[in-house]
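First the structure, in the form of structure tokens, and then the observations on it.
One protein chain omitted, others in place.
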Amino acid sequence: MLGDVTNPTGKSFGSDNHAGAHPAVLAALAAANTGDVIAYGDDDLSRRAEAMLCSASGAAQALLVFNGTAANVTGLSLLLRPFEAVICAETSHLNVDECGAAERILGSKLLAVPTPDGKLTPDLIARRLGGRGDEHRAQARVVQLAQLTEVGTCYSLPELRAIRDFCRENGLLIYIDGARLANALAQLGCPLTDLAACADVLSFGGTKNGALGVEAILIMTGSLAATALFQRKQLMQLSSKMRFLSAQIVGLLEDDVWLKNAEQANAMARRLATAISGLPGVRLAFPMEGNGVFAEMDQELARALQPHWRFHVWSASGNGRCVVRLMTAFDTTEADVDALVGAIRERVIHVKQPAS
Amino acid sequence: MLGDVTNPTGKSFGSDNHAGAHPAVLAALAAANTGDVIAYGDDDLSRRAEAMLCSASGAAQALLVFNGTAANVTGLSLLLRPFEAVICAETSHLNVDECGAAERILGSKLLAVPTPDGKLTPDLIARRLGGRGDEHRAQARVVQLAQLTEVGTCYSLPELRAIRDFCRENGLLIYIDGARLANALAQLGCPLTDLAACADVLSFGGTKNGALGVEAILIMTGSLAATALFQRKQLMQLSSKMRFLSAQIVGLLEDDVWLKNAEQANAMARRLATAISGLPGVRLAFPMEGNGVFAEMDQELARALQPHWRFHVWSASGNGRCVVRLMTAFDTTEADVDALVGAIRERVIHVKQPAS
Amino acid sequence: MLGDVTNPTGKSFGSDNHAGAHPAVLAALAAANTGDVIAYGDDDLSRRAEAMLCSASGAAQALLVFNGTAANVTGLSLLLRPFEAVICAETSHLNVDECGAAERILGSKLLAVPTPDGKLTPDLIARRLGGRGDEHRAQARVVQLAQLTEVGTCYSLPELRAIRDFCRENGLLIYIDGARLANALAQLGCPLTDLAACADVLSFGGTKNGALGVEAILIMTGSLAATALFQRKQLMQLSSKMRFLSAQIVGLLEDDVWLKNAEQANAMARRLATAISGLPGVRLAFPMEGNGVFAEMDQELARALQPHWRFHVWSASGNGRCVVRLMTAFDTTEADVDALVGAIRERVIHVKQPAS
Partner (left out) sequence: MLGDVTNPTGKSFGSDNHAGAHPAVLAALAAANTGDVIAYGDDDLSRRAEAMLCSASGAAQALLVFNGTAANVTGLSLLLRPFEAVICAETSHLNVDECGAAERILGSKLLAVPTPDGKLTPDLIARRLGGRGDEHRAQARVVQLAQLTEVGTCYSLPELRAIRDFCRENGLLIYIDGARLANALAQLGCPLTDLAACADVLSFGGTKNGALGVEAILIMTGSLAATALFQRKQLMQLSSKMRFLSAQIVGLLEDDVWLKNAEQANAMARRLATAISGLPGVRLAFPMEGNGVFAEMDQELARALQPHWRFHVWSASGNGRCVVRLMTAFDTTEADVDALVGAIRERVIHVKQPAS
């Protein structure tokens, strides 16, 4: 457990993965542990989890896998042949944080696009469409979006629909990395079906939102589902005691735990962003549109706080300043936020205003 | 839950994966769910799980992954370049039941060897060593054993050491698929270190022995560990909330739960094998050396029992007979076994001996 | 150059690859070397070569690649996803002699079948069809045949058509490795269209039949051609100065040089087989149905001849005997054959019949 005299509540702002599991998830796990069931998903609980996911999203098929990297790679495997390429944001998790899994497992090239805010647009996508039909070039086939993006921004529905329309006109498929899909939905206030309708395949993240470890791949187009079971197994993502992945999904979806979790995380991020964005020497590096606050501050300040709140220093800004990433989770409380805000405020005033 | 009037206890003999989780594992999970910890294994519980595994086995490093296929492929990835090949039993899980994961992920050829009982020997290995040094041939580099084997047999320590010596003399490395390693140790009555010393890398199965889903890769040679973290991540096996994999390992290793689980499963298989091998028209297809009973019987009998006890029909034997696989688990009871034995005995006598 | 007092003509029987290029091929190369042309196949000579191949075979598209391994792997790439498997003869070049290229490049499992004579049959194929639809198994999708086979045998048209019908009924595609397709046609006396109609994709070998180094992939089904140009390029088989591959094809196809070459090689193999199969202590290990003679003889005899005629010792037969592979080429002459026959006859009589 993190904890420190300086951080009175001990809550980490390092990652939504630093949080544990929601009690409803643990309760569902325990409830699933009764007697024998067939392995590999041929059990009632797994059928129920899949039905709940398909019903909530409009998907033709829902497949559970172990983690987010696997969801991305397995999901993309349904859409790509090795000579086809993926257009993605340069900052995307797929491109930066998955140790080259996509290249190794899929054999496909990632066509990374610099973006101002982690979000692709039809214009940015169009810049990567050169060389289609030219056998010397990897052929752009899939546009990969993350919702939320890696820098905490959230595509609006009109933005997503504009991309979807552009992709359809240009023979491109869409994959959405939904590791923080719940936070996006809480931000947009729209049903999952609206979001899912903008993708051919998308992932539905459980791990960062209160599960122990489970992600779902939602396949919106039935014809893409034919190979999915084989791809999942060959990509080492088929759980034998599937009921324990399924139970986590059921625990999250029942009583809208997943949405409430996301709303709580987002509310706490909003509280945090609101409180610190007015402080001297602190500004938001990206719009706060989910459960991540990207704040620019003095490196000296970041260094003083970091050991206690465990956040990531995202990038250096020059001039002795840096951007830090402050993530909230389903179990972040107002007290947790206020403690961090207090520490920043105290030091900002202390550091910045000796002359006043 | 499986259950049927004909199967009074409802216990499946289909797979050790049909069983749920041991209470100690669930308790460890719940205990791990307190407060925030750093993700990806940089937490005390994960360090403790790794230390326990290394201490029990003599391994230089222990890595947790999600399932058995992943353990095999990730473990082998530490030992192979793509032009190098794996000698394995034709019946091995790696060769038959992993949807070609090894070929896809590693790019390596499997050199499968027919065996009488699922076990390789120096002689059988030697038959696959042709063409070494010939650039036209995939180069044999790793011998893959399973302990227990896929047909329930168990290598003795002398057998393993003979293979190890042969491999060292011939420039071959050894990987052991230990999905049922605990059952093998319970059978052999030797410490894990003795078994592990026969391998360069091996897996340590948790899932089939009372976990929800976790396997460990034990790396016996320190120099092989350098790339392991990267391979695990790139192969989509790095858990973000690692503590929940680690807790399962700790739950199994504390108080020797893992060994007691395996001993119980093995004792129940022994009880089953002993009871049915003397029945008319029933014989063991392979020596019973762990928690699996492979019994040959009339297909008609198998068909009558199968819907109630959910076992796999392993193979057809001709003449209207077949081999069925009957697996016990950590939670199989004497009553479970006796119910199955009773059903077989009743039908064998009914079916076979009307004329007497 | 091979040569020896003991081998008066210096001709190797080691491989049809030991022969050089046919004069017509070299002449076509020289003729192609006039002025500038667009690279990568967008030139008149390349269009002519493709048109000749399509016309002769009925193919929808013909792609030139550098060697036989590449033709096999690139050809198969048009038919397979990584979780799909290839049924092939255990002795096939694809399985034995390509250093695991198929596994590495395609990610697919090869389901190798023992055969008595290198030839698959519907029955042999059917034995490898277990587990279709089961996500744990690599899914059989392509049957790979070689015509000629690796042991010199030749499928008859009825045999091929029976396999084709079986495959169509069972959702399997057919790839034919035609490294020695010309020799098969010379043996069967049928047009290429008859043979090609039994495949979805096949290779057309030039290298072993008088070219310097070129193979064609013939794509019989137009819809499979869509990805072929990209697969060829990504698999490193697109020649920039394509005219020099195309010229070799034109040199072979004009005036039926390719068929005449194959007829000459086959005639010389027939002459050799006829002459030695009647000698004491020599027998044919496989039917002679092309340009390869597989002869069983005493190892002592094989060892005496081998340094001079450079043939491969194919396998040991026990009892001090072995099978040797004696290959003829387009430029093997009657004098070459008679010299080898004479050397065998002399030693057989000398070695075998001192007592007479």
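Chains here go by letter, A, B and C, matching the order in which they are written, and residues are numbered from 1 within each.
Methods note: a contact is a pair of C-beta atoms (placed from the backbone, for glycine too) under 8 Å apart; a residue touches a chain by one contact, two chains touch by 3 or more.
The structure presented is a predicted model; accordingly, all values stated were derived computationally and were not measured.
Considering the complete complex, the chain that is not shown touches A, B, C.
Here the missing chain is touched by one residue of C:C54, C:L80, C:C99 or C:L195, and it is C:C99. Residue A:S108 is the one among A:S92, A:S108 or A:T328 that touches the chain not shown. Listed by residue number, the positions of chain B touching the unshown chain are 40, 81-83, 135-136, 138-139, 227, 229-234, 238. Within the complete assembly, residues 82-83, 85, 96-100, 103-105, 107-110, 112, 131, 135-138 of chain A touch the chain that is not shown. What chain C contributes to its contact with the hidden chain is residues 1-3, 10-12, 14-15, 17-21, 26, 29-30, 32-40, 66-70, 73, 98-101, 104-105, 207-208, 212-213, 230, 233-241, 243-245, 310.
Quick note on the criterion: only the chains that are shown with their structure count from here on.
Chain centres here are C-alpha means, and the one lying farthest from chain C is A. The angle needed to superpose chain A on chain C by their Cα atoms is 180 degrees, rounded to the nearest 5.
Centre-to-centre separation of chain A and chain C, using mean CA positions: 52 Å. If each chain is reduced to the centroid of its CA atoms, chain A and chain B end up 34 Å from each other.
In chain C, the residues that touch at least two other chains are 82-83, 107, 135-136, 138.
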